[in-house]
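Quick one: the structure is below, and I'll ask about it shortly.
What you see is part of a larger complex, with each chain still in position.
Chain lettering (A, B and C) follows the sequence in which the chains are written, and residue indices restart at 1 in each chain.
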Amino acid sequence: MKFGVVVFPGSNCDADCHYAAGNVTGQEVRYVWHEERDLSDLDCVIVPGGFSYGDYLRCGAVARFSPVMEAVVTHAAEGKYVVGICNGFQVLTEAGLLPGALYRNDHLQFVCQPQHLRVEAIDTPFTHFYKPAQVVEFPIAHGEGRYYADPDTLAALEANGQVIFRYCTPAGESTAEANPNGSLNNIAGICNETRNVLGLMPHPERRCDRLVGGTDGKKLFKGIVESMMVRAISMGHR
Amino acid sequence: MATQTSQLDVARELGMNEQEYANVLKILGREPTGTELAMYSVEWSEHCGYPRSRPLLKLFPKTGKYPTRAEGEDAGGFALTDELYVIFKMESHNHPSQVEPKQGAATGIGGILRDIFTMGARPVALLDSLRFGDLDSDIGKHLLAGVVDGIQFYGNCVGVPTVGGEIYFHPSYRDNCLVNVMAVGIADTALLATSKGKGPGNPVLVVGNRTGRDGIGGCSILASHEFSEDDEKRPTVQIGDPFTEKCLIEACMEVLQGDAIVGIKDMGAAGITCTTAEMAAAGGVGMDIDLAKVPMREEGMEPWEIMMSESQERMLVVVQQGREQEVIDIFEKWNLNAAIVGAVVEEQVLRIRFHGEIVAEVPSLSLAESPIYYLPAEEPAWLAKVHATDLTVPPPTDLNTVLLRLLSSPNIASKRWAFRQYDHMVQTNTVVPPGAGDAAVIRVKGTDKGLGMTTDCNSRYCYLDPYVGAQIAVAEAARNLVCVGADPAAVTDCLNFGKPEKPDRFWQLKRAVEGIADACRAFNVPVVSGNVSLYNEGPDAAIFPTPTIGMVGVLAHVEAHATLAFTAGQIVALVGETRAEMGGSEYLAVEHGLEAGYPPSLELPRELAVQNFVLAAIQQGLLTTAHDCSEGGLAVTLAESALAGGVGVQANLPAVDGRMDTALFAESQSRIVVAFAPAQQAALTALAAELGVPFTILGATGGEHIRLTVAEAPAIDLPVTTAADAFTGAIAAALAE
Amino acid sequence: MLYHVQIEITLKPTVMDAQGTTIERALHKLGHTSAANVRIGKFVTMELDAADPAEAQAAAEELCRELLANPIIEQFAVQVVDKEQVV
């Protein structure tokens, strides 16, 4: 099983994702330079956080034209896994792999803080190790994490159970006060219709070590590995 | 051709004096060109050459308990292990920030980071020490908001966590805010880079951003003259481009993995002038540079403009002959310019050409060796009156209100409004984040070690006594490190003072430097880097003397660290003793508008004993909660720990001079509040006795109130939530007004 | 021919503009109480080589659709000015 972590100029959580994925799962991880076009060796591609191309103009706007993104689209179309975290989520929406858009926080400030989230769906390759409606704490660190989608898209996301993480209070309530950026429906993370592409603003890779804040993120990486193995077996049997 | 008088006038315009101009004539044996004059003026300015402060800086100890090396580089450090070297430095960006707070602070961050990675160290942390005028003034709000915006704009993008700092407000900074930024990096010792430009024939490259007219003369002119109302003369400010900086970090880290680089230096003040002169001087060589080859952003730039430009995110690199293409390839991979602009030459001369014409030709050493001035120092006449001020005040009637006012005083109130805007977790090493401890702690991946880091300076103490105040800044920094479990290892400093030509200002500088030097010797820590910022004055007066101390410490086992938060069921004790010392206290300033008397006393042996005790206790696992007493005294310290843990505390404070306010709010030094599980009490008491440290049980944590008594008499009783509102919301509320 | 192109990119009316709202509030506080409906967008200028203004206009609109604007939240307007006319 192999993870790939995409590196755009300006990515800055690439090393963190590499470290977390490798450390938590013991699986192989490699960096993917944004000009690469061949991802056939990878089972899961992580598009990490940071400021790709400085986030100039709009977060993720330039990165999505990198050659690697074509390969990521193909990788996703083959049913393999893609996770976009923070800036990575923004890149995936810009690239059309996930619906909606992320824009400036309603309070206009960058916000870095621990954040409670409710796991809304566990029937994904990423979240199946969590309990239904489990409250986890992943930090957020973004200036443009306000999720927006037009009403039809939003309704479809909710109807299909594509909302995977929602901002909430420690007790698990999705109140306005628990919403750190003005996201519609307190949305923190979503998946695509086929449930193999996940995007989320909070940082699970920052919660993989007790020493630096907690371990709530470990189940996400472990879950991916188990899903990859199951997938590999079922593909092999086909 | 310019006549001699007109060239002298130009020199004066550039801030040189007649003697300096005469020196230039002597060195060159002829009249200087305009470009040459500009070069000498910046290199010999206080900003670049430290001609006025250099003699003082020699007082600092250069070695200490951890091995040090790398003298004469952009930043210094100490050996963490045989393989890893910690590099750190603090620098000011005061004047640019006063003019344009966002870009001023942003480019300050960019500059200090380049000082770190130019040595081959990957930046792992940023800290920022900020000082502004009153928070309730429009200018104070504008500057605070702009500076914090600049730090988040730049620091977040480059992916280096901003893990600590401090923010103070005082009217003396109204017209001259202080923005001191510190960066910490970790290098593979074997790969440490140098800024020596050796090897005749080796090509010289300018890499990074293009050169424009940014901040021409900006930094040096701004930094060497008092502010005036004359807005017209405002030079162009530099603009920060954190995206390019991030790419530059990665490209430099990559290129320094190999051995193609001979020397590398970041461009700060007076960009190409400073780097070519200093790299050549350090290498004992010369350079032959063609300015026409420098990648430029604007058309029609004059040679002197190219030489002086302070465009950001650029470096000068000397590469081994024949290896230039591999170096260029790496920079181009990161979308950065890399242009060969000249070569190292044997002859110790800096020869600058522009389209075939030689525009400057000067001995390379002469630029780097600025003159030295020994300025007169004189104790200010006003100080005796300040010392003699009667500090007797009526005893307060409502101590709850006093505590709430102190907790919401902007100097004490939580700085969460600021650090929430900084990514303080990126790189996933932050063990003790801002607000959680007296210092920040990061782990060092691949080892079980950690680094503690802090910045400190109580400038009111320095105003009352620069020698003692500076010593306290060092002691407090060390104490903050100890409170998180870090052994103080080395110091960087940023000396922010007024105009040195005024003997009272120079006296403050001199006494502060002596204080730092003596204190560092007592703690056995070297000063490995630093920065001097003089001419910090408004139209009426100088700023409070502000020798900001940045200190880094080592946690041998990062698992054994402490934070300041109480948890329920702990016993609370005071290490050290409160004395009847009210001078310079935040209490007198906030409640009575008094900034007078003497600062609290500092006895270094006593301080060391207190610190050794707490450090040993944390290392032995006896303690996980420690918080030093600083502004606001014991009452504020106890309240802060209660608020951080969201739990109440009941404590009985020892009587001092029969006054409750003294027991609660005096700022006596060498005190640390600790809290621990009841099971550890015996071991701690024994350890304190063994080390001869005063150790007094004050009470216990628990409940939902902060209840303090003094000699058993009720003094304070506040719900934790009430105190939290005062402490947490104050800064945001002030900004929203 | 070189054309000077000006592009205004604004949030769609249905998308909440927190920046505009904040600035509006600040303006009111400063006493400019009549300022209403404040919206903040981006203003992009560039030069484009094209055979005629219509071609420049089409090329710029293409750039907007492709990169400069995000159609989910933004709308754009393009203006082509003859290079010589620019002051």
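Assume a residue touches a chain if its C-beta (ideal position, glycine included) is under 8 Å from a C-beta of that chain, and two chains touch if they have at least 3 such contacts.
Since the structure is predicted, the reported quantities are computational estimates derived from the model, not experimental observations.
A.B. asks: Although each chain type is displayed only once, what is its multiplicity within the complete complex of this file?
C.D. replies: A x1, B x1, C x2
By definition in this document, only the chains that are shown with their structure count from here on.
A.B. asks: Could you grab the centroid distance between chain B and chain C? Build each centroid from C-alpha atoms only and quote it in angstrom.
C.D. replies: A distance of 41 Å separates the two centres.
A.B. asks: Using the average of all C-alpha atoms in each chain as its centre, how far is it in Å between chain A and chain C?
C.D. replies: Taking the average C-alpha coordinate of chain A and of chain C, the gap between them is 31 Å.
A.B. asks: Based only on mean CA positions, could you tell me how far chain A sits from chain B in angstrom?
C.D. replies: 36
A.B. asks: Applying the document's contact rule, which stretches of chain A touch chain B when the two form their complex?
C.D. replies: Residues of chain A touching chain B: 9-10, 12-13, 15-16, 19-20, 49-51, 53-56, 109-113, 139, 141, 143, 203, 205-206, 208-209, 211-213.
A.B. asks: Using the touch definition up top, name the residues of chain A that touch chain C in the complex.
C.D. replies: Chain A residues touching chain C: 57-58, 61-62, 65, 93-94, 100-101, 103-108, 146, 148-150, 182.
A.B. asks: In their shared complex, at which residues does chain C touch chain A?
C.D. replies: Counting only chain C, the residues touching chain A are 11, 14-16, 18-19, 22, 42, 67-68, 70, 72-73.
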